[in-house]
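Here it is, the structure, as C-alpha cells.
Of the protein chains in this complex, one is absent; all others appear in place.
The first chain written gets the first letter, and so on, giving A, B and C; residue counts start at 1 in each chain.
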Amino acid sequence: MQEECGVAGISFKENSNNAAASLYCALFALQHRGQESAGISIYDGTTTRTKKGMGLVPQAFRKNDINELSSAVGIGHVRYSTTGDSSIENAQPLVINYKDGILSLAHNGNLVNSQELRSGLEAEQRIFHSDSDTEVIAQLFIKELSKKDIISSIKEMVRMLVGSYAILMLIGDRVIAFRDPLGIKPLCIGKLEGGYIIASESCAIDVVGGTCIRDVKPGELVILKNGAMEARQLYNSKHSAHCIFEHIYFARADSILDSKLTYQSRIRVGETLYDEHPVNADIAFPVPDSGTTFAIGYAHRSGIQYLEGLIKNRYSGRTFIMPGQNMREAAVRLKLNTIKQNIKGKSVVIVDDSIVRGTTSRRIVDMVRAAGAREVHVRIGSPPIIAPCYLGINMPTRHELIASDKTIRTIEALINADSLRYISLEGLIKSIGIPAEDFCTGCFTGVYPVEIPGEQCTRAQLKITEF
Amino acid sequence: MQEECGVAGISFKENSNNAAASLYCALFALQHRGQESAGISIYDGTTTRTKKGMGLVPQAFRKNDINELSSAVGIGHVRYSTTGDSSIENAQPLVINYKDGILSLAHNGNLVNSQELRSGLEAEQRIFHSDSDTEVIAQLFIKELSKKDIISSIKEMVRMLVGSYAILMLIGDRVIAFRDPLGIKPLCIGKLEGGYIIASESCAIDVVGGTCIRDVKPGELVILKNGAMEARQLYNSKHSAHCIFEHIYFARADSILDSKLTYQSRIRVGETLYDEHPVNADIAFPVPDSGTTFAIGYAHRSGIQYLEGLIKNRYSGRTFIMPGQNMREAAVRLKLNTIKQNIKGKSVVIVDDSIVRGTTSRRIVDMVRAAGAREVHVRIGSPPIIAPCYLGINMPTRHELIASDKTIRTIEALINADSLRYISLEGLIKSIGIPAEDFCTGCFTGVYPVEIPGEQCTRAQLKITEF
Amino acid sequence: MQEECGVAGISFKENSNNAAASLYCALFALQHRGQESAGISIYDGTTTRTKKGMGLVPQAFRKNDINELSSAVGIGHVRYSTTGDSSIENAQPLVINYKDGILSLAHNGNLVNSQELRSGLEAEQRIFHSDSDTEVIAQLFIKELSKKDIISSIKEMVRMLVGSYAILMLIGDRVIAFRDPLGIKPLCIGKLEGGYIIASESCAIDVVGGTCIRDVKPGELVILKNGAMEARQLYNSKHSAHCIFEHIYFARADSILDSKLTYQSRIRVGETLYDEHPVNADIAFPVPDSGTTFAIGYAHRSGIQYLEGLIKNRYSGRTFIMPGQNMREAAVRLKLNTIKQNIKGKSVVIVDDSIVRGTTSRRIVDMVRAAGAREVHVRIGSPPIIAPCYLGINMPTRHELIASDKTIRTIEALINADSLRYISLEGLIKSIGIPAEDFCTGCFTGVYPVEIPGEQCTRAQLKITEF
Partner (left out) sequence: MQEECGVAGISFKENSNNAAASLYCALFALQHRGQESAGISIYDGTTTRTKKGMGLVPQAFRKNDINELSSAVGIGHVRYSTTGDSSIENAQPLVINYKDGILSLAHNGNLVNSQELRSGLEAEQRIFHSDSDTEVIAQLFIKELSKKDIISSIKEMVRMLVGSYAILMLIGDRVIAFRDPLGIKPLCIGKLEGGYIIASESCAIDVVGGTCIRDVKPGELVILKNGAMEARQLYNSKHSAHCIFEHIYFARADSILDSKLTYQSRIRVGETLYDEHPVNADIAFPVPDSGTTFAIGYAHRSGIQYLEGLIKNRYSGRTFIMPGQNMREAAVRLKLNTIKQNIKGKSVVIVDDSIVRGTTSRRIVDMVRAAGAREVHVRIGSPPIIAPCYLGINMPTRHELIASDKTIRTIEALINADSLRYISLEGLIKSIGIPAEDFCTGCFTGVYPVEIPGEQCTRAQLKITEF
C-alpha cells in the first residue's frame, strides 16, 4: 500500500509536558505530506497513550486531546493513503501490545517486498489486522525483539526490508528513529530548548522554534531519551539514493533536505532551465503553487518579466465535489483562473515542476491561449517522467505517464504548446548540488536503487554493509 | 451587524437546469469573501427553493443538494460575519413569504442607519427574526411592494437606506440586482451562453465560462429573466465612492472591479511604492499572500531580486485551535516560516498591503531578523489606516488601529524595522487609475461618503439625484 | 401545518438559576409529545436567550447549553411535525424581535383558519419566514400589542383564532400562558418550591418535584412573574371541547388531564369494554405499549388471565431504516414478537386503544394466529375513527381511515379476527368521567366543536363569551 506521509518525534527533559503540543505544531507544518488522518502517541511516565483522527490536523484532534496527552515524549504521523482505503483503522502511529509493553510506530515510505515478508510471518501463524507495510515492519521488529535488544533487532529487521523507510518508534520513554540505509525518505534532527525533535522535514523543526542540526544519516539509528540524543551508525553504503522528487515537488520550499534548501534548489533549477532552454518572451509565470519557485528563478535568470498569468483559488482542495455532469469541464477553472490583461497579445513562458499525465497541462495551455496569449512556451523543472515510483511517491501507472512512450515533440503537440522543454537530468542534479550517485532517479530513468521485480537495478554500487 | 459577503445571481433560458451548479461554482470563486455559511435559492418554475449550510461551499451543500435544485434561475450568497453570531439562522439568502409569493434576498454591504429603519418598522408592529441589515432591507422592500411595482419599490427603498449595498433578489423567475447609488460595494455583469450572471467579482464570471461585460453602475437596477437582461438607471450621482480597500486587499487579484484589474493595480502600487520610497536592498519579498503582487511590482521597478523570505503554510486558516498555553507565541510560526538561507546577512525589503494593529508586523520583522537579515525595510501598499470602516470591511475599532494615534516613525520603531514607509494616498489612487473623487477612502482619511454620526462627511458633491 | 407538541414554562423567584435545567427535565417528560426538535428560551435579567436543536431532548442540547442558560424564568417546547418539513428553522420557541423587545412563543395545537389570517396579515405588507401557525399567532399578537396591553391583545387575538391552542409566551421576565376557550389542548399548573410551572401534562410537573394544582381553565390567562402566579378568565364557554384522544392515546398514563388520571380512565375503559363486549378466552393481552392499560383493566374485570402474547422491542423507534426490499414485511416483526408458548392452542383477547388504517391490526392478528392461537378476539378501547382531526392530532385522511366507510363486521373480516368489538362512545365517555358535552369527539362522530369548511359543527352550544 503506497503511502505518502510525514513523521515527527520529540523528547524533552522529564519534567516537561510539551511534547504533544509541539508534535501538534510539527504535524501541522508537515500537513502537505498527508491530509487524510493524523495521530500522536505519547508516553506519560506510566503508559503509552494515543489519539488519532481523520482529516487535517485541526480536525483530527479535539480541543482537549492535546492537553490530555500531557507528556515529555512522543511521536506523530500524518497520512495520505493513495489507495481508496481511507479509514481510522489505518491511521498511524500503529499501536501494538507485546510481551514487554506497548510499541507505537510511525512510518514514511514504501516496502517493495512487503508481501513476501508478510507471507513469511503468516507462515509462522502470525495474524494481521491490516494490509499496511507498517504492520509488517512492526511484526518483524517485535519478533526480533524477543530474541535481541532493540539495536540488534533493528539491524536484523533492516536485513529483511527492501524499500524506503523513515521510521519513528515510541517504546516507553524512548523515541527510536531509523532511516533506511540508502536514505531514500528524508529525516532530520532539530535541537530544542531542553530536548530534541526528529522529523521528515526541517520546516517541522522551525515551527516549534528549534534548530535543524543535521539529517539522520542513511542507515543511522537515533535514540532520544529524557531530552538527550544518542546516535549510532548501523549500516553503511558508499552512495545514497535520496528521492529527487522530494526536492522538486513533495517537500516544502522552506525545508532543508540532505543539507540542501529546497527553495534554493528550485530557484537554481529555474535558472538552469533558462540556460538550457532560453526563449524570447514577454512574461514568465508559474502554474501555482507547484511551479512558483522555478518560475521566479527562470524569470530572474532570463530577465523576462515575472508577471502572474494564472491565479489559484486558495480554497480549492481535494475534497471538492463537482455537482452536475455538464460542469465537469469547469473543474480546472475552479482551481485556476487566468489574468487576461497580463496575458493578452503576449508571448508567455509557463513554468511548472513536472508533467505527469499531461491532461492538466493541456487544459492550462488552452486557458492561456483563450486569454489571448500570442505564443505559449512551457518549461518544466524536471526531466520527463517515464517510469513509476515504487518507493513512496504516489504516481500513476507507467501506462498513464504521458512521457513513458511519447517523445517531447509529441507531448508538445498534445498539450498544444508552441514549445515544450524539460530540464536535463544533469542540469537538475547540478542545480540541487548533490552527486548524481546519491539520488534515486527511478521515475526519470526507469533504473531503481533496489531490486524491483520486472525493473532495472544497475546500481550495484549500492552495496550496504554493516557498520 | 458588519458583514463581508459575496453574492451571485444567474438566469438562463427556460429550458436550462444549470443555475444551481453554476451558482455553486460562482460561490466557490467568491469563497474569499465569506467562509462561514453559504446558500443558494432557485425558482423551479413553481416555487422558490433554498439550501443553506455552515462552512465553506463544499461543506455547506451536500452531494445531492445541487442536483435537487435543478433550475434555470437563482441567486447565492457566501457570508462571513464579523460578530460572533455565526449560526444557520443568519445564513443568506434570506427567504421571506409575503402576500404575492416568496422573496429571496442576498446582500453584501453594511447599513449605517439600520437601527433607525428598524425602529420605524417596529413602530408599525412589524416583527423581526434576526438583527441583520438584510431583514430590514427585505421588510422595507415588501412594505413598498404592496403599494407599488418592483422598480418604484426599490426607488423608494433607496431613499431610506444609508450605507453600502449590493443586493440580489429572486422573485419568481426574475433576478433583480441593485447597486447602491455610490457604488460602494462591487457588482458586475457577465454574459453566459444562453444567459447572464451578476456577481460581486468578475472571477465568479470566469469560473462559469462567462465574459465580464461591465459593472452594474452605481444606482443601476438590472433585471434578469429567461436568460435576458434589462437595465435601468434609477439614481445618479456625479461621483462614486468605490471602496478602495476592495482593490488593495479584499477582492481577488484576478477580478476586475470598476473596470480596473486588481492585479494590475497592485503591481502598479508596488512600482509607485518604490518610486516614492526607494531603498537599497539585496532582495525584496512579500508577506504572503496579501503582499505578493505588491512585492512583484516593487521588485520589478527597483531591479531588486524577488526572492521569497517567508513561506506560508497552505493549510493555515481561521479554524486552527492552538493547544497549550505556552505555545501561544508559536501561532505566527504556524502560519509563516522564514527561508533563512535567502535572508541571512542580507538587507531585505518586506512588502505588505496594509498594517492594521501592527502586532503581526512586529512578529514578522522579528522572525526575519532572527533569520539573520542585516537590514529590514518594510514597505506598505496603502496609506496608514487611521479610521474604522462603517461600510462593509471588517476592521477593529479606532483605538486598536496602530496608525490612528501614532506617527510613522513611532510605528517604525514599534515594529522594529530599519525603515517603514507607506505609499501616499495620491500614489495609491494614481496607481489604480480611478479619479480620487470616485473612491471611498474613509479608512485612510476619516472622511466618509455618507453621513455617519460622529464622523466627518465633507463630500457634499455626492448628491444623489433620481435619474 | 399540523403539529403535535409539548410546551412548558417556569418562573422561579428572582435569585434562582434553575429554570433551564427544570425545563430540560420537563421537556424530557413531555418527549412523547414531540421527538423532532426541542428548544428553550430564558430571560436572563437583561435579554431573552434561546437554544434549539434537532432530535430528542438529550441530543438537541449540548452539554453546556443548559448551564449557559442560567435563569429564573423561561419556556420550552418539543415538536413533532406531521409534515415532511423537519428543520431547525421550524423548531420552537419562535423568537421574534419587535418594537419593545423580544417575544418568545411556544404553541401546541392547530389553527383551522391559519391561511385566512395569514392572507390578512400579508395584505398589510407583513412578511413571514415560515408557513407555521405559530408565526401567524405571533404576528397577530404583536400587531395588537402595539395598540393595547398584553391582556387586551390576547383577548383580541382570541377573537380571530379558530382552532386549538395552548400557548406559552416569554416576554421579558414574564411567562404568559393561555388556553383556548374550548380547552381543546391540555395545559396544567404546578406549584414548585419558590415558583410555578405550566405544562402540557402533569407528568412534566412531577419530574421537577412539583405538585399539580389544577388545569389552566379554557379561556384562562395565567401570568407567572418572579415565582408568583396571577390568573384571569378572559373568555367563558358553557361547555368545553377537550380532545378525547389525549385521554385515550396521546397523553402519558401518569398524567392528569382536566382532573382525570389518564391511567385510571384507561383501566376503566378496559373494564367497560369487557362489560359491553365480554368474551370467553384463556388469556388477554395488549398490543404494547398503547393497549397495555386497557388490557389490564379488561383482564381485571373479566377474570381472564393477563399474560403477554406480544413483546415490543424497546429499541424500535421512528428512525429505523429498513434495508433491502424483500425484508419490508419484517417491519412489524422488528417491533413486535409473539410469545408462542403463551398463545399456542389458546383463545386470546388482544386489546388495543384504537384502529386507524387497520393494516397493523391485520399483521398482528396474523402473527398471533401463526403463533398457534385457537381464537383471536380483538377489543378496542375507543369507538371507530370515522373522520380526520383538524385540531392537533396527526391522523391520516378520511379515505385512509378504515372505519370511515366500512362496517365493524367488514373490518373484523379484513383484520382476520374471530371477533372485533369497539367500546361505545357512551361507554368511553362514562369511563373517563367528563360530561359528553365537554369533549371534542370529532374523530368518532365527524362533528367538530369549531367551524371547519366542509364539516359538520352542530355544537352551537359552544358559544364563547367574554368574561
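In the analysis below, a contact is a pair of C-beta atoms (placed from the backbone, for glycine too) under 8 Å apart; a residue touches a chain by one contact, two chains touch by 3 or more.
Owing to the predicted nature of the structure, the values given are computational and were not obtained by experimental measurement.
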item: Chains shown that the absent chain touches, full complex; value: A, C
item: From C:20, C:197, C:415 or C:464, residue that would touch the chain that is not displayed; value: C:20
item: Option touching the unshown chain, where C:339, C:356, C:408 or C:425 are the choices; value: C:339
item: Residue in contact with the excluded chain [from C:45, C:101 or C:209]; value: C:209
item: Interface with the undisplayed chain - residues on chain A; value: 88-89, 95-99, 103, 119, 122-131, 138-139, 142-143, 145-147
item: Chain C residues that touch the omitted chain in the full complex; value: 18, 20-22, 24-25, 28-29, 31-32, 35, 56-58, 61, 63, 65-67, 203, 206-209, 252-254, 261, 263-264, 267, 289, 293, 296, 299-300, 305-308, 311, 313-316, 319-321, 323-324, 326-327, 330, 333-334, 337-339, 341-342
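Everything below uses one rule, namely that only the chains that are shown with their structure count from here on.
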item: Chain A to chain C, fewest steps along touching chains; value: 2
item: Central subunit by CA centre of mass proxy; value: B
item: Mean-CA-position distance for chain C and chain A (Å); value: 62
item: Separation of mean Cα positions, chain B and chain A [Å, integer]; value: 37
item: Centroid spacing, where centroids are CA-atom means, of chain B and chain C in whole angstrom; value: 50
item: Multi-chain contact sites of chain A, meaning residues that touch two or more partners; value: none
